[in-house]
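Here the complex is missing one protein chain, while the rest keep their positions.
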Amino acid sequence: SDSESTGGGDPAAGGSGKTTAVKVGVIPIVDVAPIYLGKEKGFYEKHGIGLTLTPAQGGAAIVPGVVSGDFQFGFSNVTSLLVAQSKKVPLKAVANGVASTGEEGADFGGITVKKDSPLRSAADLEGKKVAVNTLKNIGDTSVKASVEKAGGDPSRVEFVELPFDQMPAALDAGQVDAAWVVEPGLATIKAQGGRVIASNYVDVAPDLTVAMYFTSTAYAKQSPEVVKAFQDATRESLAYADSHPDEVRRVITTYTKIPEATLKNVTLPKWPAEPNRSSIDTLAELGRQDGLFTEVPDLDELLP
Amino acid sequence: MLDVRGLRKIYGGHGREVEALRDLTFTLDPGELVCLVGPSGCGKTTLLKCVAGLLAPTSGEVLLDGSPVTGPRPGMAVVFQEYSRSLFPWMRVRDNVELPLRQKKSLGRQRRHALVEDALEAVGLTASAGAYPWQLSGGMQQRVAIARALAYEPEVLLMDEPFAAVDAQTRAGLEDLVRKLWQERGMTILFVTHDIDEAVYLGQRVLTLSASPTVVQDELKITLPHERDQLESRADARFAELRTHVYAQIRAAGTRPAPTA
Amino acid sequence: MLDVRGLRKIYGGHGREVEALRDLTFTLDPGELVCLVGPSGCGKTTLLKCVAGLLAPTSGEVLLDGSPVTGPRPGMAVVFQEYSRSLFPWMRVRDNVELPLRQKKSLGRQRRHALVEDALEAVGLTASAGAYPWQLSGGMQQRVAIARALAYEPEVLLMDEPFAAVDAQTRAGLEDLVRKLWQERGMTILFVTHDIDEAVYLGQRVLTLSASPTVVQDELKITLPHERDQLESRADARFAELRTHVYAQIRAAGTRPAPTA
Amino acid sequence: MTPPPSATRPGAAALGLAGLLGLLLTVEVLPRSGVVSADYLPPTSRIVRALAVELNDRAFWRALGDTLTGWALGLAIAVVAGVVAGVLIGSVPFLRAATASTIEFLRPIPSVALIPLAVLLFGTGLGSTLLLVVYAAFWQVLVQVLYGIQDVDPVTRDTARSYNLGTWARVRHVLWPTALPYVMTGVRLAASVALILAITAELVIGSPGLGSRIAVAQTSQAVPEMYALIMIAGLLGLLINLAARTVERRALFWHQSVRGEAVL
Partner (left out) sequence: MTRIVRRLLYALALPALLASLWWLGSRGSQSIYAPPLSTILSVTDDVWTTDRLTRDVLPSLLRLTGGYTLAALAGIGLGVLIGTYRAVRALTEPVLEFFRAVPPPVLIPVIMLFAGIGDTMKVTVIAAGCVWPILLNTVEGVRAVDGVLAETARSYGITGVSRLRRLVLPAAAPQIFAGLRQALSIGIILMVISEMSAASNGLGFTVVQFQRSFAIPEMWSGILLLGTIGFLLSVVFQAVERRALAWYHGLRASKGSG
């Protein structure tokens, strides 16, 4: 769907006045709507950035893409960035990506169960099978936080890894007892009568910063002007998206295939312009408790 | 017993059409031993395969006991010209000979083994029973194929140049063996050979096929006494006569042009 | 020219050990045509393969022009007993015959084609030049293998029962062809056959091998006149004498027990 | 020169079509009868509708072109490399003995595990896709060639040796035709593996092509669209096989497997 100028231009040539080609690796989900919108609105162009967005499945391709310089920027959830940082992967977060709505029961992700499930709260998940998209990542960490908060024993929850798109079917068939799912899977499950029993992001921290855009430390050092321009343009895009939900819903149809009926019911996340440092601290602490890091990530190094 | 009527076979494909058999008609009585001779490439193998029910004729028909042959019949054994390729390379000689017998449900294990041992003994391969076919010489392989057919105790036996790869001495022995078993068991035998002496020595009749387009060129009744002996029979004046006759027929047959490509 | 000294070959493997050749010693002069006879399974093919350099002897050696044979030599052609498997099924008859000639860099295209056509003509297969081997009858396949060897114009020609699958008439023709080419080209020929008449008719000498354990049982100089004729030579009294001698030798050779499994 | 024997008979084509229709019918009936939910396995009719939409999209055709480019290039490289390496290794006993363990060690390494390395080396473009495609398809061809080479008939081999055929002539006229049936199977295996890897690589890395479209459909919960794209992959496989069978009928007309059927 995107075929304009391809990236790989000399990133060091990012002086003001002319456009620098920049390639960003993104995941084609609701979360990255602002950057698509911002591109469409010309925010990036205005800052001298010729943006190319490449959809990829996840970190397996985006992180090495950024490290190798094939992408200048990438999109990733915060926990993954923390893990990378702890493993000395030379990454640097540069701009906010997406944040939880902070509203219990009305977030863009949540722990869902089947219509007729006896499970009522996160505490009931003890001894149950819960699907998350990736183990040892933001999903199980935050679900555990929910369980803990609801008074349950998080260590007794059994997690299973399952791609988001397969969760509705698995939940329906009773293959898992609960599923942590984000949009548009959430809307799909709700449409089938599924219930949200907890909003795990909200349970971690109010206004949790979920994902961020990042670059490699080498690129950050090499082309601070481009990074700066990207940050400014992204900030602008985030703010615009946050205040124009209708345009967001429209732009989503340009890079996803979310069926219209589903899209209507999708809960949009928040797109604050700045990351919430304290929520990231909480995530880091949760990650440490769950043993995600062998070494504590240096947040000052990582964050902008 | 065996009735071949107006048999015609045309091979096609790969840019080449060959009329292997034009029009063959002849009959074999039950328990008869008939030899078939003819120039190389005239269609003897083709005929045998049609009789065996392995090849569908283009026209005409083969009747066995009055009913048309449409596929292989039980009680029929074939010794193929390509003896080495007709042995199962993954089986030892003994198993190769035994395999068809396993299909005869009525045979007990004991009897089966006895038949196998007898047949191998008869062709002089007892010592090689445990070898694989590809460990044998050409002549030995051919004898395995013969042993397999004989052990099967067929009612109808079709043999396609079965002694081509064995030495004169062994050949004589095998000829006598075939005649002996034929007399004992009352089999019907159609025997293809290139050796005119052999044809005359073995058969009750000798059919000569012409070169392509193939018809039955000649039919000769062998007037030698029923009891035959390698030295005596061949020394017989009538033997020389018959042999000369057949040779003349083959000469006459062979002069036709080869099939066109 | 060809010197076989104390040749011994033992096949092993798969639970079976066979002493195919025990101790063979004989010599071929340049341009000589020697026939080799012996009971089935006595090791003729094995010997031929050792001479061709295709098989390493267990002990003893083969000398060609004074130097030991360690692998196939240029200028040597072999007609294998398993003629059908020695033809390449993916090539037409013509290409099968031509293939070895392509290796002779000195031959021009024209000459090569002429050689192929001549050879096919000589064996009577001109009309089938465009066919694939598997479209041919057994005898025709064998003739292709012969044509291939003849077209190659070898200095040494090894033939392993090359006429086993052809009819009497064709066989006589091929015998004369081999003798004619041998005289014209001065080849050295080692010719394995089961047909005693053929051995006597063709050769200058006939070597008889014994049954296994194999040694040279007999060596017979053929005292027939150099110019031979199918009718005349065979009618010669000396022919009958020689033939009887060889037959007796084979009889004597064949009575030994077969190799043990 | 050699017309393929009785090419594809009309009967065979009809049967094949019947088989496919049976599959489509099953997929139509399964969700309708409630065996599976139509939300997760939509009936054929809905998939076909989504397919029609795809076919009308220019971007789809561009994606198809991208996928086929990666597939064809990767397959070509894998086949050539596999055949050359196979013939070399298979005909030189020393090489065979010396490389066996390494080959067996490398073969089971999944291409997907190599994705980060590929992206690091070749970025997210065609290069990475090619690396993954070639890595996966190469082994398929190689192993088939190795088995094919050892199938040479001993009499044929002796014939070639006795006539002093040179190395090239032996490879060309003996080894290659003998191994060809095996190679054909190898190529057919490699062709679909290459397609699978081309799509998977796009799916994960996001380089443009059918795979990335499938990924988008997946993350969008657009089930019919996803099946429509899978159907495209299946149809491609079908076409590729049809082509392979045609080549086989021409190249192997002499082989028992092909000529045996003309007579039967």
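Of note:
Which chain is which? They are A, B, C and D, in the order written, and residues in each are numbered from 1.
What we mean here is this: contacts are C-beta pairs under 8 Å (C-beta built on N, C-alpha and C of every residue); 3 or more make two chains touch, one makes a residue touch a chain.
Here the structure is a predicted model, which means the values were calculated and not measured.
Considering the full assembly, D:111 is the residue among D:111, D:129 or D:212 that touches the omitted chain. Contact with the undisplayed chain is limited, among D:51, D:126, D:165 or D:195, to D:195.
Here the missing chain is touched by one residue of D:29, D:55, D:80 or D:98, and it is D:98.
For the chain left out of this panel, the touching residue among D:22, D:65 or D:166 is D:22. On the side of subunit C, touch with the chain left out of the figure occurs at residues 13-14, 49-50, 53-57. Residue-level contact of subunit B with the missing chain is found at 49, 52-54, 71-72, 74, 76-78, 80, 82, 85-86, 88-91, 99-100, 102-103, 132, 134-135, 148, 152.
Interface with the hidden chain, as seen from subunit A, comprises residues 59-60, 63-64, 67, 80, 83-84, 87-90, 134-137, 158-163, 165-166, 169-170, 173, 175-176, 292.
Keep this in mind: only the chains that are shown with their structure count from here on.
Subunit B and subunit D, compared by their mean Cα positions, are separated by 48 Å. For the pair subunit B and subunit C, the distance between C-alpha centroids works out to 26 Å.
Rounded to whole angstrom, the centroid-to-centroid distance between subunit A and subunit B, based on C-alpha atoms, equals 82 Å. Annotation for subunit D: residues 259 touch two or more other chains. Multi-chain contact residues, meaning those touching two or more other chains, occur in subunit B at positions 14-15. Listed in rising order, the residues of subunit D touching subunit C in the complex are 153, 155-156, 158-159, 161-166, 169, 173-174, 177, 254-255, 259.
Every residue of subunit C that touches subunit D in the complex is listed here, in rising order: 49, 52-54, 71-74, 76-78, 80, 82, 85-86, 88-91, 99-100, 102-103, 132, 134, 148, 152.
Remark: subunit C residues 11, 14-16, 18, 37-45, 81-82, 84-85, 124-132, 135-140, 143, 161, 164-171, 194-196, 247, 250-251, 254, 257-261 touch subunit B in the complex.
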